[in-house]
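Input: one structure, supplied below.
Note that one protein chain is taken out, while the other chains of the complex remain in position.
So that you can tell them apart, the chains are marked A, B and C in the order they are listed, and the count of residues begins at 1 in each.
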């Protein structure tokens, strides 16, 4: 079961990963974007981490993360990740979170991203990483009513990684990369990459849960 | 004896030399100036050449050259060379020019340059090339009342070349190079270089005179 | 990276501090959330006009805050959309009771952040209308993409709509005017060199010594094609022809011709380009009734230029000519 403290650990772990990969994310964002995704996510996640302590429940924690992201990230990723956490917060149970809850929360987050950004799978965005990740969570929750969290989190992370990798040959149809049309082929989407880190951070930090 | 036609030949020869050495003169003007001496002199000498045909006497020819230089060269070299030719024109005899006349004309030109620009020998300017050149002419005229022109013109050209070379170690005290102070050392003055070409062109083109 | 900066992460803040110090008569700068607002604040009964976007395009947008143009601007980090809290605060700061117009350049981030801000401001009781500007013909316009980018027309629309708001136009009328101007404006840009985002520390893209990028975006987004560098007259042709063809502008149209420097291209080159741009416009029968030549919407130190054509009407000419007094654009005052 995932607690408020676990969620804090997840967010901190994600922020660390973002800080570590800042230059890489920005490098991904240069040929098909504007070279700021690493800075954006890092600024946003610093704010999210700073906001963590004040919240007492999972929902409040996720809400605080959302507000931090929305007010500091900027760019396209700010509203998108902000909405992800805002919607996930709305689905968070009052106390401990099990695998099925988690799947529902991540689905709500993804739905929010899609409502906000209008992207479909295949458009070469973070949706391409989030979608298989959420589907893996849902599949696991469906297969067993209370699956072992570590396993399903890692399975979901693996699925997001595959989703991320699958963006390489895609032609972008949303976001800045879409200006390039065919020339966007052959590059991995930065937002899909940061989404993979998000799911991998969950697998890394919530495995003790 | 030097005729009007000889003077035209001299000016054309000088213009050719300038055109040929344009890039080199500009290169000399880059470390201690502003990188335009070649362009300036070339623009001015094109205008001087264009103005040649209308003049019937040595004086009128030199005057036309002066006006061409003054109205097209720009920079420091325009008024200086313009004044040089203006003053030389004033000293030109009505008909044929002998060695002593030539020495007097070149002296008048140099005096004009010094009045206009206030430079002394040793200031790292064209004056450092012109002065030994004029002195060589005067010496030859003094040694023999009607010296063989080819010899004295080449002797004068050699003296300007030495004067030009002597500018290398000098610290500039006039013109743009003076801003550099000590840092102007070790570079040959572009204006001294174009002055050497002027005297060398005389030796080359008036030797049949 | 050679820049006159201290800490790459403090560039926007420190620059805004200098901006505030230079123009206290015209603007106030607020931090956290960060926005620039006209020194005399909300104008009773006047529509507020707010824009914003990533920094690095100066004088746009901060430099157009003052009298007769923008009431407020929200600067993001360099080339990064600002955030909804900035926009909400700016919107509320200039709401004089007649509502607020958001002028939004069409970038996914800007559009989404302004959307959220508009919702927040509406929740707070401020009438908001948003107009998205998308004049860049370099990008294919398709509902299957993020669509065309907002570029040069932004400056013109900010001026014209700022004048309309100062003139007492109602919110819907200012918004409709902005939308109509956007409809009637087209732009295209090119780059000779890349720019370097301070926090990235390296050029956004690599261009060879003999290459140029045609159709560049103002954040260094790649354009239509990479070509060998060419004489200015050819470059201007490559920009003007698609701009004219796209709308299409036709014989007899009155236009404003805006020739813009991306930052690193000096005025001597820009006027040389303007000379050709006028020629091309006139060859198509267009009447250049107004012009703007200079670095008004830039991409840091990028060398390059853009052209914008806006169809002019009597109303637009009157509003263009109306007094404006901002740090970046000033006349009649």
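Convention: contacts are C-beta pairs under 8 Å (C-beta built on N, C-alpha and C of every residue); 3 or more make two chains touch, one makes a residue touch a chain.
This structure is a prediction, so every number in the text was calculated from the model and none was measured.
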{"item": "Left-out chain, listing which of the shown chains it touches", "value": "B, C"}
{"item": "Hidden-chain contact residue, picked from the options B:43, B:107 or B:161", "value": "B:43"}
{"item": "Candidate in contact with the missing chain, chosen from B:19, B:60 or B:180", "value": "B:180"}
{"item": "Where the missing chain touches subunit B, by residue", "value": "26, 30-31, 33-36, 39-40, 43, 70-80, 82, 116-117, 172-176, 178-181, 183"}
{"item": "Interface residues of subunit C (partner: the chain not displayed)", "value": "2-7, 11-12, 14-19, 21-22, 55-56, 58-59, 63, 78, 192-193, 209, 212, 229, 231-233, 235, 263-276, 278, 291, 293, 295, 298, 300-301, 303, 305, 325, 330-333"}
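One rule holds in what follows: only the chains that are shown with their structure count from here on.
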{"item": "Subunit A and subunit B: spacing of chain centres that average the CA atoms, whole Å", "value": "76"}
{"item": "Centre distance in Å when subunit A and subunit C are each reduced to the mean of their C-alpha atoms", "value": "32"}
{"item": "Junction residues of subunit C, two or more chains touched", "value": "none"}
